[in-house]
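My questions all concern the structure below.
The complex appears here minus one protein chain, its other protein chains still in place.
Our next item is chain A:
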Amino acid sequence: MDLTPNDELKGRNYAIVRYKPKAANASDDPVPDYMNLLAMIFSMCGLMLKIKWCAWCAVFCSLISFANSRSSEDSRQVLSSFMLSVSAVVMTYLQNPAPMVTPW
């Protein structure tokens, strides 16, 4: 049977239904939400406790959250998280300009 349809198969009585985007479920892909939360926690630790590696981790987490974010989500939250992490890095180095000490 020829699978190529023609105009007859389309049928004259058809109804056009508009697209209803399904609500973005957090359970579909929880990565951007978790990374956003981690970025905020690391930023706070970096700012309050003046831990440099926390501030750098916050920058990475916010970048990962941004890369995995959905288009339907508000970009302001991701942007604010990124700015917070950058400010954490800047503040820790202003307070203590010495290089980061590695454990090895």
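FYI, a contact is a pair of C-beta atoms (placed from the backbone, for glycine too) under 8 Å apart; a residue touches a chain by one contact, two chains touch by 3 or more; residues count from 1.
As a convention for this text, contacts and distances are computed from a predicted model.
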Can you match the unshown chain of the complex to its UniProt protein name from these: "NADH dehydrogenase [ubiquinone] 1 beta subcomplex subunit 4", "XRCC3 protein", "MTMR8 protein" or "PAT complex subunit CCDC47"?
"PAT complex subunit CCDC47"
Chain A, residues in touch with the chain not shown (by the definition above)
1, 3-7, 9-21, 27, 29, 56, 59-60, 63-64, 67-72, 97-100, 102
